[in-house]
Every structure is written in C-alpha cells, then in structure tokens.
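Below is the structure I would like to discuss, written out as structure tokens.
Note that this is a trimmed complex: some chains were dropped, and none of the rest were shifted.
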Amino acid sequence: MKVPPGGMKTLLLALGLLLVGAGIYGAADFSMKATDEPAFCGSCHIMYEVVRTQQNSVHASLSCNDCHAPAGGIRKVMFKAKAGAKDVYQNTFGDVLDVIHTTQATKDVVNENCMACHTMTNINVADAKESCTDCHRQVPHFSKSPIAERRVANE
Amino acid sequence: TQVPDPETPSYKTKLAADEIRNSAFKKQFPLHYETFLANNDDTQMTEYAGSVPHEKHLCGDLPRAYKYCQPYLKNLWMGYPFSFEYNRARGHTYALYDLLHIDRINRYSEEAGLPSTCYTCKTPKMVEWVEKYDDDFWAMEFHSFREELDLDDHTIGCATCHDPQSMDLRITSVPLDEALKRMGQDWREASRNEMRSLVCAQCHVEYYFQDKALGPEAKPVFPWDLGKNPENVYEYYKDKGSTERKGFEGNFVDWTHAVSDTPMIKIQHPEYETWYDGPHGAAGVSCSDCHMPYRRMDGKKKISSHHWTSPLKSAESIGRTCGQCHADKTPEFLKGRVVYTQERTWEQLLVAQDLSVKAHEAVRLARAFEGAKPDNYEDLIIAAQERIRKGQMFWDWVSAENSAGFHNPAKALETLARSQQYSQEAVNYAMQATGYATAPKLEGNIKDIVAPIKEHSRKLQQSQEHLDSHPWLGYLPLLPEADLVWDLNKRVGPETP
C-alpha cells in the first residue's frame, strides 16, 4: 500500500484542524480554493471513486465544491467547515458506511449548484422533478455503471 | 451576473379563459406550436410501433399492412364495430380526422350507433359541450356535432391539457376527474411530476360507457375502483351492467360475440394502467419524460417537445429522451432492450390470439352440436363462454396497449399467460360439453381450422356474397344497402327524415 496507515492518520488530523480552523476564522483565499479541488478531496482513499468518476465526466474541469458547497460567502465557509470536520472525523475515528450516501444537505446544495450554472437553458425545466439528477442520473459519478468501472477494494 | 431563478413557468397569456382553438395559441407559443405540428408526420414506423395508420390485422407491406400484424382481429371482434376498422394510432393532430372518418361509427345512417361520448378524447370542444349539456351530452347523437368541428383547430390541443390563461396543466376529462375522486384523490393537489402523467391518463386508459340502468347513459367511466390491473377490472365489470342472461347476470357487456354468443368486454389502450406499476412508472418516470423530452428549439431555452410519438424513431431521439436518464448507454443498446421485451411480448400475444380464436370455434361447434349431450351441457357452455370473455379481455389488454409490452414487461407477459390459460379452459369446457365429439375438429393448426378474415366493413356487410365467404361471417345479419350519409365534418348524402 502507498501510504502507511499511521502517517495517513496524522496527515488527516492536520487537514481536519486546518479545515476547522478555516471554518472558525474565515478562510484565506488560497486554502479556500485548494480545499475545493479534486486533488484535495482525492487525498482521501475513500474519495477515490468519486474523484475518478468525476474526472471522467463532462464536469471534469470543475472543482468538487463547485457542486458540493454553496456558492461563495460565509455560507460556503460554514458548510465546508462542517462537512470537512465530519469527513475527517469519520475517516479518522469513525466507521465509514459500506456505501457512502449523500446527506440531504448535500443534495440540496448540489441541486442549487446545477441550477445556478445551467439556469439559462433550464428556465422551463426547473422542478419538473425533485432534482436534476432524477433525469441526469449519471451526473457526474456514473452511479448506474458496473461496479468494476468505478469501485475497488482497499479504498 | 443576474440570471433569473428557474421555476415552473407560469404565463399570463392574453387568451380568454374558455379559449379552445389551437390556432389561438400559436402566436404566443410559436416554438411549441412548431413541435405540435410535427405530429402531422405519419410516415415513419419503428420496429414494433410508429405512426403509419395501417390496418392492424393485415400482414404485409406499408401503408396498408405491416410485418407485425394480428391476423384475427376481425374474427375476435365479430359483431362489434371494431371489426369494421381499426388502425394504428398516429399523431394527436389527426385525432379528429380519424374519429370522423372511421367505419366504427355508422356513417351510412342518421344514427351513428355510437354515442357522442366518443368525442371525449378527441377534441377540446369537450370543455364547451360538457359546460353546455352536462350529463345529457353523452347519449346525444354523434352526427349532430360533426358540422361544428374544424379538423385542425379542434383536434386534441392546448386547451385539453392547459389552462389557456396561465398555461398550468389541467385535467379537462370528466371520467378522469371523477375516477380520481372515487379513489379519494384530486388532481388539483397533484405534484408536477404526477401531472406530467395525469394529463395523458385523460385518454390513454381503458374506459367504458355507462349502462343507462346505472346512471347517466353512455357516460364515460374509468373502471379503476377495485384497482388498475386486468384482474381488478374483470371483477369490476361483473356488476356494471343490466343483462339478465343466465350466468352473466348484471355483467357489463360491450357486445355479444356473433359466433360464440359470448358477452364480451372490449379493452382500449390501457397505457396508464400498464405503466403505473412497471419499472418506470413505479420509479416515478412520467409519460412526458419519454414522450415530451426537452428540446432546445432556438438554441437557448429548452421547451417540452409537443410531438407525442415513439421515442425510438431515431438515434438522436433516443439519445435526447432515454439518454438523459441512461446516459451511460448507447441508443442502439437502449433500443435493443426495448425490442428484447417487445419480441417476447409479441410472440405470446399471437399465441394468446390464436387460443382465443380456438375458444370461440370450440363453443361454436358445441352450440351447433346435435349429438347426445351431457346433463350439465348448458353449464359447460356458460363456463366456456365466461372463460372466453376473460381470456379475450386479457389478450386485448396487451393487444390494445400501445408499447408492445415495454411499459411493463412483467405485467404484459403475465397477462398474456393468463389469457392463454383462460382460453384453453374455454376450449376444454366446450369439448366436454359434446363429450369430445367435436374435439377432432379442433386438432392441428388454427389457421387450418378458422381462416383469418381479411376484409370486412359496414359496406361489405351489405353484401350476401361477402357474408357467404367465411363460415364465421355467416353469423352476421345482412345490412340493408345504403350509401354514406356522413364523412368527416360534412354531410355527404341526402338528409332522410
């Protein structure tokens, strides 16, 4: 394996503290941006699958938090801090579920972001369904594709 | 940047609240209207469906016939107007033309034979008529409304599904509104996703005309009170009529089969009832998701396509329709999956059809039988007829459903298996009724026992020669010679007092 487990833990704890710090004090531009990117999220083996799929999707050029955090402002900082702290905590101390499912908060945020980016073409579409992904089910993590194409042991 | 919030579009049109003419909507919704006019294309078929209005019982080449055909349709509907003419459906813009031209309605007489109820699913004029005549409307003379109609302006259209002022979806169908009420539901409280199917449920459903003993005569009713599946509907029809015929007391009866003397039920287009608990319906995928995909007509705003047709007509169409949900699959793959289901459904549909024919023939032979009969002969004939009624109803459920099984593969195949079982039971009872004396006449290929009737119409039934051309046709009465009195929205023959 690539990273010795102990070293990983230390690294993650540090990151966690960084995130929590960011949440409390308001973030410097740099760390705010860096912690949006696939490179950061993908530093966690648990996130490999979603990074992998996102990187193969039409949304490859986006950063994760273009979808997964509210757009800008204090709301974004708070959301990230909370989500980040939870991710780090779960990863370090908790049991991660067998299949990670999105929280309702994530679903709402993501859907807002879809609409925000695609507003112009979606004036008439809006809430035909509860969420955009009711139709665009593969966006962006290919959730209906065979497991072998996206998921693997040890992650 | 300042972008508008996306939300359900609600409009303020300048139209009158009771506007029903399609043309009135054109100016404000030119793009929608453009897709609406695409319904005029009736030239393309898919593997099992499509829009060319061929005669469904004829096997052969377009335009009159097709490679997938059901050769016994005229036999199975013997004695009922459906045996005169029944074609593949085409676009909504033809609804009125086809209704006013079809031979099912008696155009050779001042009496149409079928009630004004038939207009229910063909024109937004219904809004006016229901307002004006209320429950008196249904039993009024069909012909008396022909001349009021403009074939284009009054065919199924905007006002059928939309409030003309806000363009919100609405239900204008009396039977749907009432069926929902009886189930304790109200479309006014339905979600947008539900409305995207309910507007179709106004028409793409099984219906019947109320027996006058039980309420307003000829009023259209959706038989959903016991559930929407064929078994429920069969049960439902058991006490919706006033016949006193032994063994069928109180049953609803569409017509009595001329050859086997069986009180029959006709099933029409149960798309909604088939879809609702299938893989897509259960998952909340609406009719409009597949039959009204979003399109970008001006390269910018998306609108709902108003070209209601098969999504399988081209790879692009599949991509834009199915592809939004099944983005990981190719159009060829998706089409292949539909055809996978349709092939199996079609094969069983034909088996069920053949057995239904055999059942009628078995009862025909048993009724004509002159040898020694068992004591329970009469009961056996009734039992056989009851199974014919049921078997054919189940066959018709899938035959009349327009997706050849795709809307619900498991239900389609189950329904056909049951149809076959009921029809076989009918054959068994009928053979028993003659102590098996008639059994040898039922051996072998059905095509050799009963020939498919290829030609039949109101005009032909005016000719004795025609009635002599097939043993089954002999059971029909000769009609008096007559010429067309009505066609489309015009009188074409002399007025008779």
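First chain written, first letter: the chains are A and B, and each begins at residue 1.
Here is the rule we go by: a residue touches a chain if its C-beta (ideal position, glycine included) is under 8 Å from a C-beta of that chain, and two chains touch if they have at least 3 such contacts.
Predicted, not measured: the structure shown is a model, and the values here were computed from it.
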Number of copies of each distinct protein chain, complete complex: A x1, B x2
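In the analysis below, only the chains that are shown with their structure count from here on.
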Mean-CA-position distance for chain B and chain A (Å): 49
Chain A contact footprint on chain B (complex, rising order): 3-9, 192-193, 196, 284, 289, 294, 296, 300-304, 324-328
List of chain A residues in touch with chain B within their complex: 115-116, 119-130, 134-139, 142, 144-145
